[in-house]
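Step one of this worksheet: look at the structure below.
Complex shown without one protein chain; remaining protein chains in place.
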Amino acid sequence: MKEMSRLKTVLEKGTFAVTAECGPPKSADPETVLRKGDLLKGKVDAVNVTDNQTAIVRMSSMAACTLLKSAGMEPVLQVVVRDRNRIALQSDILGASALGIRNVLCLSGDHQSFGNQPQTMGVFDLDSIQFVQAVRTMRDQGLIIGGEKLNSGPELFIGAAANPFADPLPFRVVRLAKKVAAGAEFIQTQCIYNLERFEAWMQMVRDRGLADKVAILGGVTPLKSARMAKYMKEKVSGMDIPDRIIQRMEKVPPEKQREEGISICVETIERLKKIPGVKGVHIMAIEWEDAVGEIVERAGLLPRPS
Amino acid sequence: MLLLLCPSRENLGGKVRAEIMKKKRKFTLALFHCQNIAGSSERERQDMEREYDGSLRLFPLPCSGRLEPLHLMKALEEFADAAYVIACPVSGCRYHEGSARARKRVGRTAEILAEIGLEKDRVGIVEADRVDAESLAVLAGELLAKLDRLGPSPVFGRDSKERPDRGEKTGSNPRSAARNRRGLKAGQDMVAEMYRLEQR
Partner (left out) sequence: MITGEQKPIEEIRGMVEPYKRILVLGCNSCVAECAAGGEKETGMLASALRMAAKMAGKESVIQERTLDRQCVKEFIIRIDDIVDQYDAILSLACGAGVQAVGDMYPEVPVIPALNTEFLGETKEQGYWVENCLGCGDCMLHQFGGVCPLARCSKQLMNGPCGGSKGGVCEVRPDLPCAWQEIIDRLEHFGELERLEKIVPPKNWSKKNSSGPRRIVREDQKR
């Protein structure tokens, strides 16, 4: 019998799920990946591995996922449509499943102009929604795009991303509905600092009947410093960091700011736990994987189900 | 000093001209000007060109906005060491946008000159109010005095053999006078050619 997705199992049981993120290295060194995996082991239900995030060349997500799996972890393969055409995408889906990867997150990807290869062609043969649909069809009907039959389909729990803070606001829920209609089974959101706005979005999600159809995991990122908070507010698109959060970080002396960032993160998770329709949390501790353990513990989310 | 002490405008122009005439000029200025400027009637223009003996070529325009980069470029290619335009101030153009456009076109021409290694100052624009301005004679004189320092254009090489003769006084040498007349005609032909090119 094929192995089930552990993330799916946790969610189906109704347990508040915890996922974290792991960025592959700018190298071919497997040890870096395994070290990060070690920090997260036992603290989370699944680990997302990013796919050349910010269009910067890194070890492939597929390879890093396989390394984490070999260390006994549950990976979530992130796949962007920026770098591969539909042949490569569908092929990678089959390959991922063959390697025992059971979760995939289908994304558009950051534009190539942001990264270290701005002269490349962005592929964008499919968009993220068409990709979700393709994976779902491969899994449930054993068909690839165009209708040709596979000898056997992949076994994957399918996810997509959502940004409750991007424009245009009213359309965000329509887009989420499209992702669900395309076949998304779980959603990980952009990191949340503005809980009022997130709660308003969740209300619209519930009103549309989507909260029962898809498992929403709220994204959180611990702030390392007031400077980081300000940078993210001004420079990173799709972020909503209220001024009071920045002020809170600034009030604390620099050596205490990390701790404050973690506290804010923990408080956010506590609030997320109480929002109906939110089924888990996705912790994106960028280059700060060792904070995840503390956050999960203080948020009362340990131990994780085995 | 001499120039600053003179009270009347006409005198000023005359003094400037006299100063310039004293030097042995090799420099030629193609001067495009809005025809509304004072002292630019047909007769006054001919008088000036004769006086400057080939160093000055005047091209009246109905508005400085009529100027095309090609006019300046052709002038510099064929006979001029510098090509300038006199335009009304941007707020004072009777056709609203004319002098604003002239300014941009001069800028564009300067960019192209820079790309081929010519001094940007060989083209330029001078603002002169159409109503309350110094006459064309004065402006022309001032410009020539200022631009003389640029020296002959490298397009013609240092020994300026390739372009129409000028810089020598009329009457002093019948053969140079004849050459001058040919030079003048070349300039006029050039303008006619440019206007013809624009007929689509």
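As written, the chain order gives the labels A and B, with residue 1 at the start of each chain.
The rule is short, and it goes like this: contacts are C-beta pairs under 8 Å (C-beta built on N, C-alpha and C of every residue); 3 or more make two chains touch, one makes a residue touch a chain.
Predicted model only: the values in this text are computed from it and were never measured.
Trainee: Any idea which chains on screen the missing one touches?
Mentor: Looking at the complete complex, the unshown chain comes into contact with A, B.
Trainee: Using the definition of touch stated at the top, determine which of B:Met73, B:Ala102, B:Val123 or B:Leu144 touches the missing chain.
Mentor: Only one listed residue reaches the unshown chain, and that is B:Met73.
Trainee: For the full complex, which residue in A:Ser60, A:Gln130 or A:Ser225 touches the chain that was left out?
Mentor: Once the missing chain is taken into account, the touching residue is A:Gln130.
Trainee: Among A:Thr19, A:Asn52, A:Asn103 or A:Gln190, which residue is in contact with the omitted chain in the full complex?
Mentor: Checking each option in A:Thr19, A:Asn52, A:Asn103 or A:Gln190, the one touching the absent chain turns out to be A:Gln190.
Trainee: Among the options A:Lys69, A:Lys178, A:Arg227 or A:Arg271, which residue touches the chain absent from this view?
Mentor: Looking across A:Lys69, A:Lys178, A:Arg227 or A:Arg271, the contact with the absent chain belongs to A:Lys178.
Trainee: In the complete complex, the non-displayed chain touches which residues of chain A?
Mentor: Spelled out for chain A, the touching residues are 82, 86, 108-111, 113-114, 122, 124-130, 133-134, 145, 161-163, 166-168, 171, 174-175, 177-178, 181-182, 190, 237-238.
Trainee: What chain B residues would touch the chain not displayed?
Mentor: Output for chain B: 68-70, 73-74, 76-77, 109, 112-113, 115-118, 154-157, 162, 197-198, 200.
Note that in this section only the chains that are shown with their structure count from here on.
Trainee: Which integer distance in Å separates the CA centroid of chain A from that of chain B?
Mentor: It comes to 69 Å between the two C-alpha centres.
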